[in-house]
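With one protein chain removed, the remaining protein chains of the complex are shown where they sit.
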Amino acid sequence: MIHTNVTRLRTLFLAPAALLMLATLAIPVVIVAAYSFLSRGAYGGVEAPWTDQNYVRLLDPLYGGIFLRSAWISLLASVGCLILGFPLALFIARSGQRKNLYLALVILPFWTSFLIRLYAWMFLLRDTGLINTILQSFGLIHAPLPMLYNQGAVILGLVYGYLPFAVLPLYATLERQDPALLDAAADLGASPLRALFHVTIPLSAPGIWAASILVFVPCIGTYIVSDLLGGSKTVLIGNLVQNQFTASRDWPFGAAASMILLAAAIAVIVLMRRSRQELL
Amino acid sequence: MDAVLKLADLSKDFAAHKAVDRISLAIPRGSFFSLLGPSGCGKTTTLRLVAGFETPTTGEIRLNGQRIDHLPPYRRNVNTVFQSYALFPHLTVQGNVEFGLRGSSIHSGAKKGMAKNGAGFAADRVRRVLDQLELGGKESRKPAQLSGGERQRVALARALVLAPEVLLLDEPLSALDPQLRKQVRAELRDLQKQTGVTFLFVTHDQEEALSLSDSLAVMRAGRIEQTGAPAELYRHPRTKFVASFLGAMNWIGDVGVRPEAMRVVLTPPPSDARIAAVIAATVSDTAFLGPIAHVTARLDDGSVAMVQVPSSDAPYRPGESVYLCWNTADELRGLS
Partner (left out) sequence: MKRALPIYAVCAYLFLHLPLAILAIFSVNASRFTLWEGFSLRWYRALLADRDLLESAANSLVIAVAATALATIMGTLAAYALWKKTSAWLAGSLYLSLVTPEIVAGISLLAFFQWIFRYLHLRLGMHTVILAHISFSLAYVVLVIMARLRNFDVSLEEAALDLGATEFGAFYRVTLPYLAPAIAAAAMLAFTVSIDDYVITSLVAGVDSRTLPMVIYAMARRGVNPVLNAVSTLVVAGLGTLILISERLRKA
């Protein structure tokens, strides 16, 4: 056996990261899982006895409604991102020399502050916001349109926030496609529109799946978008969980909701990955 | 023989196959020794075993009598010239060549010299090796700014500056253009003679191996078929594989005759005790190769023979009936 130090070095290098992930992810998640089976303590926190009441409570239609609403909104947001993102990705993929510039123009806003980007929409949409002010000053409306603090605003916020997440994998797939295929389609008599629907889009399936997961999963767990843009009317899973851990002080219940959310996120990803080739 | 490197019963098994199968070799000090064989024969694995990048499954490797097979690469006094040269892109030529002399632990003659004489000794050594390899003036260039031939010389300098007991070369000429290859071949030979370092050279090109080596070993499927001097292996191959691998070979049944030992005649020659056989054949093609020509002829039993003739004798017309003959002395019989 050659006595090298590879294994020792490798263990040394892995140790800090491994310990950190253990302490800040693995153990905490286990703790939350445990909490979800405990009971609410008198002053917040948890207490014995062990119970499954928290999960049972989640079956109540009130909470079921929250889960469904989250799923529905996330679905709409994903579809919105796909519809808005696909033509943009197509444009970038076909733009020749300037590809990287156009791509950067999409990525750049995303990596600045998510929070601030949402605030920008608050600035635009609220009753005394820019859009209403402009519309009123042109006499097009007489009373402000309620564009903020509703479900529509949340969907808009989600689409705005996660659009770049959709554009990137779509672009990656489109960029890889062989341009000769489109030539072949034209040669065989297909108009550009036909080629788009019968060649380009079907071939983009892996990218479409990837874009969907990349948008859907963060959306079902969203918290700040619904809190800032949805007002108290739009309660999603994220808001429910946050509420239980702060105002309501019902940690076990919040823990149960968290576990369901986590399970949903993992399930979506596993399902998607299994049914389509890996793009990520 | 003063063997600087000895491999005893060396084997390396990978999950799917035996890459090296119980080989034993003794490489004489100061010689140019080649491992020759087709791809997959285990020659590169053998080299990597000596360098320390693979662990032997069984067997020993001894350098100057001491076992090294359990030592990591940085404790062995052998150095490698990689097929891709593996020059450090972030360092200049100077930085690359100096690399082994800075930091880290090696038990090389150069390092010991440094310990005795200090940094000046190292700088001096580097300068001498660079001059020897005609890289003077290029010290501050980075590998990306060098030609293929220059890069190879830097790889050589980097390894030689450490005064290894054995220099391992892994198909170093394969990355070069064909014209450059012949020239570099001659330079390598000269370098080896000048420095006196033992070269262990791995290649699949039999012409290279024959022209460069003092002795060589032909490998096949992890085993050594035959070891010896180039002329010895060419004229007295012990197996059919070695005979066919080194140069071309005609097989008439179990008897082998080299193309240059055969002759083409239009009429059967007068009987002569030295002539082993005369057979009828039909010319199928003549390939003109400058000073010589290769005549391909089909025999009665359907097999094909190739004869090397002076090009002034050629061409023979396709379809022409001729006779092939050769001397008994030139036959290779009894090969396994």
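Chains: A and B, in written order; residue numbering restarts at 1 for each.
Keep this in mind: a residue touches a chain if its C-beta (ideal position, glycine included) is under 8 Å from a C-beta of that chain, and two chains touch if they have at least 3 such contacts.
Please read these numbers as outputs of a predicted model, since none were measured by experiment.
> May I ask which residue of B:G59, B:P72 or B:P315 touches the chain that does not appear here?
Checking each option in B:G59, B:P72 or B:P315, the one touching the absent chain turns out to be B:P72.
> Tell me which residue among A:L130, A:L181, A:A205 or A:L271 touches the hidden chain in the full complex.
Answer from the full complex: A:L130 touches the omitted chain.
> Would you write out the residues of chain A that touch the absent chain, in ascending order?
Given the touch definition above, chain A has residues 4-6, 9-11, 13-14, 16-18, 20-29, 31-32, 35, 45, 84, 87-88, 90-92, 94, 102, 104-109, 111-124, 126, 128-130, 133, 160, 163-164, 192-193, 196, 217-218, 220-224, 227-228, 238, 241-242, 245, 251, 254-255, 258, 261-262, 265-266, 269 touching the missing chain.
> Spell out the interface residues on chain B facing the chain that's missing from view.
Contacting residues on chain B, toward the hidden partner: 51-53, 72-74, 79-80, 82, 84, 86-90, 99-100, 103-106, 108, 111, 158-159, 162.
Operating definition for what follows: only the chains that are shown with their structure count from here on.
> How many Å are there between the centre of chain A and the centre of chain B, using C-alpha atoms for each centre?
Chain A and chain B have C-alpha centres separated by 60 Å.
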